[in-house]
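Beneath this line is the structure, given in structure tokens, with notes to follow.
Some chains have been omitted; the remaining ones sit where they do in the full complex.
The chains carry the letters A and B, assigned in the order they are written, with residues numbered from 1 in each.
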Amino acid sequence: MQLGMIGLGRMGANMVRRLMKDGHECVAYDLNREAVTQMEQEGATGATDWQDLVQKLEAPRAVWIMVPAGVVDDTIAAISAYLFEGDTIIDGGNSYYKDDITRYKHLHERGIHYLDVGTSGGVLGLERGYCLMIGGEQETVSRLQPVFTSLAPGVGEIPRTRSRSGNPGPAEQGWLHCGPAGAGHFVKMVHNGIEYGLMAAYAEGFNILRHANVGQQSAESDAETTPLRDPETFQYDIDVAQVAELWRRGSVVSSWLLDLTAAALGDNLDLTDFSGRVSDSGEGRWTSIAAIESGVPAHVLTAALFNRFSSRGEADYGDRLLSAMRYEFGGHKEKSD
Amino acid sequence: MQLGMIGLGRMGANMVRRLMKDGHECVAYDLNREAVTQMEQEGATGATDWQDLVQKLEAPRAVWIMVPAGVVDDTIAAISAYLFEGDTIIDGGNSYYKDDITRYKHLHERGIHYLDVGTSGGVLGLERGYCLMIGGEQETVSRLQPVFTSLAPGVGEIPRTRSRSGNPGPAEQGWLHCGPAGAGHFVKMVHNGIEYGLMAAYAEGFNILRHANVGQQSAESDAETTPLRDPETFQYDIDVAQVAELWRRGSVVSSWLLDLTAAALGDNLDLTDFSGRVSDSGEGRWTSIAAIESGVPAHVLTAALFNRFSSRGEADYGDRLLSAMRYEFGGHKEKSD
């Protein structure tokens, strides 16, 4: 079927490619003219502005927005000015699900449909397909099913879950209608929250392995520091790249994230290309906020989030206050190492 | 080659089967006579007691111990009394790596070799193979390489890590010599610590999804409780079994643990077969202790561990104290719900 795509960055461009490969017709638009030209060369119809995009689509139109979370509302305002009753806007980015509820209401008043589609897949999505978490009205979801089917990974060679039988349902094909407006981004939000937790579990574990040789360092003994009690039990120089490779086979902790870890460590065991300032986008934060608002404990997911904040130096003032308190009650001076 | 196996429980029996399938000769022993008979029927040589086991093996002997962590020392004491210089004991259970260092030293004095082999694979190991993390002397590891190769999963169909070339090394076949005595169980310990973290990340995430409908419950407003600010944003009845199935395809959080989660939720969405008292064996505890001893932060792994303690009611006295403090300073009464 026909689909308009707004935003031809890393994600949007690859999604257009995957759709065209499956026979869909794409009208592509981006504020960056070069990105549009590139897509035209690959077979898409390019659009020159919002109006042009709309005019090149047949009613009922479907426009997929794939832009940074901070400019989604502006983009919706811009394109919806040209859309007609019965058309559909799909936000495939990383919006806060509460914004979806608001957008749905506003667009609904004008007769424009709205779907929120959490999209996982990253740079490998073109090849592997995109895992799609969808919120919105059933009828709109049904109409766009061909698009979802093409973007999703499909059943693949993954062993079937034992409770399943008959024809594979949407979830087995890699897309799911999760509920009404916002439900798609709600599920995607929690997906990313879990992702933070999984990543932190690996990071902490490999960090412990990496420190298994701390007993080799000479320890000083003073009133500030208790020496390592059993230095002879921390004498291991563990090759963590080999360990990551090992765990990919037959182990309980095997996963795609572990595959990526093995790749990164295989290239550079010391990870010297990275400084350790870990960014976070919105979903991890929103997951913890949702947990707090709904009264659900999320010790692990939230610790993973706070670890990222700390990696960026945001604990510094508090840390200095701790040193100040120690100085006040015990005369403890900070140690340089 | 020839191997003695002590302990024919879930793990030990399947390992014997996997070894025999690959042409190895196994002498099997267990305090439970029936377990020995069963193995005999499947082709193993049964042993009637410690001495018999040793006599049925040719020097240099290799005896693999697969018993609960709490009885490993007694088992080593029992069997080593009959072993000779040059023989090898392999502890394939879940021992604390510091015990391995002690055992290695004691056995080394008598000329008996010792390997600690962390073994991951669970109930599916017979079919999938066992991921083996090995500590000890290089020479001993080399001599037993045929056993490790047979037990390990092998290269399989897992895509090769991009930095790898040439013949697959041991890690790619699913076993690894991690370092001197204790290194195998050290790596296995951290493996399980990571496992706790991964599991907790999924558990917390699915719990948040499960509570996405808390806005449907009527909220009361009093001085004790602030009402949910936006009940209309927590109205989702999310089918978490479908979500687990969905994420198995194309998502960043796909993993073997997620496959298991999808299976469990597919059978029983409400998980009514379980009470939620989560056990923990030693490795998760030891991982956090190792992190503390070596001065490495492990917020996530340790939170996962403490979540398990809390699930068994071990926070209760502290919780009552919190309620008591609230009563003291604010006259707050506990609410029954």
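FYI, a contact is a pair of C-beta atoms (placed from the backbone, for glycine too) under 8 Å apart; a residue touches a chain by one contact, two chains touch by 3 or more.
A quick note: this is a predicted structure, and the numbers were derived from the prediction, not measured.
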Field: Full count of same-sequence chains in the assembly - 2 placed in this view
entry: 4
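Here is the rule we go by: only the chains that are shown with their structure count from here on.
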Message: chain A and chain B share one sequence, so how far apart are they rotationally when you fit their Cα atoms? Give it in degrees, rounded to a multiple of 5.
response: 180
- line: Here the gap between chain A and chain B, centre to centre from mean Cα coordinates and rounded to Å, is 29
Task: Sort out for me which residues of chain B touch chain A in the complex.
output: 97-98, 101, 120-122, 125, 128-131, 133, 152-156, 158-159, 161-164, 169-176, 178-180, 182-183, 186-187, 190-198, 200-202, 204-205, 207-209, 211-212, 214, 228-230, 232-239, 242-243, 245-259, 262-263, 266-267, 287, 290-291, 293-301, 303-304, 306-307
